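As you look at this complex, bear in mind that one protein chain is not there, while each of the others sits in place.
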Amino acid sequence: MKKVLAMLLALSMVFSLAACSKEETKPAADTSTPAATTTDDKKDEAKPATDEKIDLEMWCIATESDSNRHSYEAAIADMAAKYPNITLKWEATENQAYKTKIKAAVQADNMPDIFFTWSCAFLGDFVSANRVYCLDEEYANWKSELPEVMLGNTTYEGKHYGVPLTMNIVGLFANMDLLKQVGYEEIPGTYEDFIKCCDALKAAGIIPFGCAGKETWCVTEYLESVIEKSCGAAALNDIFLGRATWNNAEVASAVDTFQSLVNNGYFDPDGIALTNDEVKANFIAGKYAFYMNGTWNCADFAGNADGFGAKVKVAEFPVINADKATLGQLIGGPSDTLAVAASSKNAATAAKYCFELGKNICKYGYLDGCGLPAWDSSSYDTSSVNALTQSVAAICANAKEYVLFGDTAMAADSANTYLSYVEQVYGCAIDGAGFVAGLSKDIG
Amino acid sequence: MKNTFGNKVNIFLFLLPALVLFFGILIAPVILSGYYSFFSWDGMKPIAEAENLGFGNYKELFSSTEGVNAIGFVKAMGNSLLLALLSVFIQLPMSLGLALMLGRGIKGERAFLSIYFMPVLISTVVIGQLWLKIYNPSYGILNVALRGMGLDSLAKTWLGKKETALAACFVPILWQYVGYHMLLMYAGVKSVPTELREAAMLDGATDGQINRFIVIPYIKPILKVSVIFAVTGSLKSFDLIYVLTNGGPFHSTEVPSTLMINMLFLRNRYGMGSAIAVILILTCFAFSLIINAIFKQED
Partner (left out) sequence: MAKDIFDKPKSGGKSISEVRRTSAVGKVFIYIGLIFWAFINLFPVYWMFTFSLKSNKEIFGENVAGLPKEWLFSNYSSAMRTGSMAKYFLNSTIVAVATILITLIAAIMATYALTRFKWKGRKLLNSIFMLGLTIPIHASLVPIYVILKNINMLNTYWSLILPYSAFSLAMAILISSGFMSEIPKDLDEAAYIDGCGVWGTFIRIIVPLMKPAVATVGIYTFLQCWNELMFANVFINDSAYKTLPVGIQALSGQFTTDWGPIGAALVVATFPTLFVYLFLSGKIQESFIAGAVKG
C-alpha cells in the first residue's frame, strides 16, 4: 500500500511539474499573440502589411470529421504558400460547443483575430456589442469577385462585417426508388401532383416525409418552405427581419396547410422523438420517400458507400399559391461567414487575409460539394462536382429571391420563441391562428 | 490542550488552500451572477448599458407560467424536485441495500462492487445514446420487447410523448447513479469495526438486526453525505436530460439547468440565466442545510 501511494505521489509530482513548466513557457508564447485589447487599430493600417512577420489566430467549426474540413485545409495551405510571413494558427471546435465558446469569448472580450460565425442575428449581436471589425475598407478591393448582394446577411446599419463562404438552401430530397414504386419518375412539380404522390406513397405503405421533431430546426425546413410557397418570399422575409408583424392571416392558413400534411399522416409519427442523425439514417435506409433539409447533405448522399447517391434527386418545394409565390423563391442563403475581431492587433491585415481565405474556402467547399459558392464562380472547373450539388446549382441559377432560415435571421431570443411555436405546430398543439396570434404577441 | 487546538494561525494555515480556491473560483462568480441577475443584459454589451430591472427577472421567472413561450420555471423546478424525491426514496435505498449486502463480505464482493460502479464511469454521451436506442420507437429494445410479449398497445414513443418523457428521462438518471451512492455507502459499511459486528453476532443478532442497529447508525455521516449529493445533484441535473430530450417535448422535461443554458447561451438573456442560477444555488443550499438539520435531530 505504502509503495503504491509513494509511486502515485511521485508520479503526480512529475505531472504537476510538467504542468508547471508548460505553464511557464506559455506566457512567453502569449506575448507574441495579441492580448485582447481595445486599442485603436488604425495605426496598423498605415504600415505595409506584407513583409513583417505576423501571427493570426482563427477559430472555426471545421473539425476533422466535418465535411468542410478539406476545403479549410486546402485554402489555408494556399494562403501559407502565398503569404509566408503570416502564420495562421487555427482551431476547430464542434458546432454546438463552438456556439458556447465564441459567445463566452465575446463576453470576456478574448476573441481570436478571425472567427467563424453565422450571419444575420448571430453576428449581429457581436456587432452591436462593438466586438467586430468593420470590413468596408477592405471590401472595396474584392468587389469584383464578391457580389454585394451576398453581403446582405452580414451588413448592419449599412456597414459590412462578414466574409461569406458557401451558401445553402433547403432542398426537397427524394428517394427515386420509392417514388418509382408508385409510378413517379420525377419529383412532382405542382403541389396537386405532389399531394397525389404523397397519397399514393401512403397507400403503398411508404412514409412520405421524415422529420426530426427533437431538433426543431428540422421542422422549420418544412414549415418555412410551405409558408414561402403560399405567401411569397417577400412577405416571409419582412416578418423574419421584423419589418412586418406575424399577425398575418395568410401565414396562419399556410401553417394550417403544413399541419394538414402532418394530420394526413404524411410524416413519420415516430419522428417527433428522433434526432436529425436518426432521421437521416432512416432516409438513407429507404424508410422515407422525401427528406426536406439543407443542401449541405448533397456531398454526404453523393458519397454514400452503398450507392445511395444514385437514388436521390433534389428539387425545390412546389408552389402552393401561384397568386403569391413562384418557383425560384427559396429558403436559404449565405450563412457561413468569417469575421474579424475588433480587438485584433493586426485587424487590417486580418481583414485582407480573411477575404482571400474566404474566397479560397468557398472555392474548395463548392468543388467538394459542401455548398454553393457565395463568391463569383465563373472561373471554377465544376466537372468534378457531384450531380446533386450541380442540380442545386441549377435551382439556384433560377433563384428569384432568398429567405434566410428563420432561426438564423431572427435575434437569438425571438428565434427560440419562434422555435417553441414551431414545435407546438408540429405536435398539433396549436393551429395556424394560434401560431400567428402567439408570435405576434411574443415577438411582434 | 485547548490553547493549541484553538491556535488561530494554525487554523488559518490549514484552511488557506481551500479558502483561496473556494473564494477565488467559486464565490466570486456567484457574486457576479447575483449582480447580473438584476439586469436585462445580453452578456455582450458593457453592463453599464444594460437596463437595471431590480427583481424584474425574478418576478418574470415566477409569473411566466402560461402560454407557449412561457419560461415555465416553476414547472422545471417541480420536475427537479420530483427527481430529488425519487432519488432519495428509490435510488438511495437501492444503493444502501447493495452496499450492505456487499459490505457484509460475500463471495465475488469485489467483482460486484466494480461492476455496479461502471455506469458512473461511462461518459454521459454513451449512457444517453444507449438509452436513446432503448427508447427508440421503431427499433428500440423496450418497444421490441413489449411487442414481442404481445403488448403492442403499450409500445410508445417514450421520449416524444408529454406523458412519458419525464419518467423516461428519470429512469436512466436514477439507474446510472445507484453505483455512485453505493460506493460511498460501501466505504462506510466497510469501516464498521469488525469487533462491533462480531460482538453483535455472538449476542445472536441476525444480519438484518446488525444492519439496522449497528451498521446504519454507524454510517450515518456517510448517509447524510449521500442524501445531500442526491438532492443537490438532482436539482442541478442536466447532462442526461440534455442528451435525451433537451427539455422537450413541449418543455415537459425542462429542469432549471436546461432553462438556464437556454437563457445564457441560446437566447442571450444573460441576466435571466443568472437569476435562474441564483435561485438554484439558494435552493440547493437551503436543502443541504435542512438535510443537515434533520440528521442532527436524529442523533
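Letters A and B mark the chains as written, and numbering starts fresh at 1 in each.
In this section, contacts are C-beta pairs under 8 Å (C-beta built on N, C-alpha and C of every residue); 3 or more make two chains touch, one makes a residue touch a chain.
In this text the structure is predicted, and so the values were computed from the model without any measurement.
Asker: With respect to the chain omitted from the figure, which of B:Gln91, B:Thr245 or B:Ser274 is a touching residue?
Answerer: Only one listed residue reaches the unshown chain, and that is B:Ser274.
Asker: One chain isn't shown here. Among B:Met118, B:Leu151 or B:Ile294, which residue touches it?
Answerer: B:Met118
Asker: Quick one: which of B:Ala70, B:Val88, B:Met101 or B:Leu266 touches the chain that's been left out?
Answerer: Reading the full complex, the residue touching the unseen chain is B:Met101.
Asker: For chain A, which residues touch the unseen chain?
Answerer: Residues touching the hidden chain, for chain A, are 1, 4-5, 11-12, 15-16, 18-19, 22-23, 26-27, 30, 36, 57, 59, 61, 63-68, 91-95, 97, 100-101, 104-105, 107-108, 110, 112, 276-278, 280-282, 284-285, 294, 296-297, 300, 306.
Asker: Mind pulling the chain B residues that touch the left-out chain?
Answerer: 1-2, 4-8, 10-11, 14-19, 21-22, 24-30, 32-33, 43, 97-98, 100-101, 106, 108-127, 129-130, 133, 136, 138-141, 175, 179-180, 183-184, 187-188, 190-194, 201-202, 204-209, 211, 221-222, 224-225, 228-229, 232, 235-236, 238, 257, 260-261, 264, 270, 273-274, 276-277, 280-285, 288-289, 292
The rule is short, and it goes like this: only the chains that are shown with their structure count from here on.
Asker: Quick one: report the Å distance separating chain A from chain B, using the average Cα coordinate of each chain.
Answerer: Measuring from centre to centre gives 36 Å for this pair.
Asker: For the complex, which residues does chain B have touching chain A?
Answerer: 42-45, 67-69, 132, 135-138, 157-161, 245-246, 248-251, 262, 265-270
Asker: Residues of chain A touching chain B in their complex?
Answerer: Residue list for chain A touching chain B: 99-100, 103, 106-107, 125-126, 128-129, 131, 213-214, 269-270, 272-275, 278, 411-413, 416-417, 420-421, 423-424, 427, 429-430, 438, 442.
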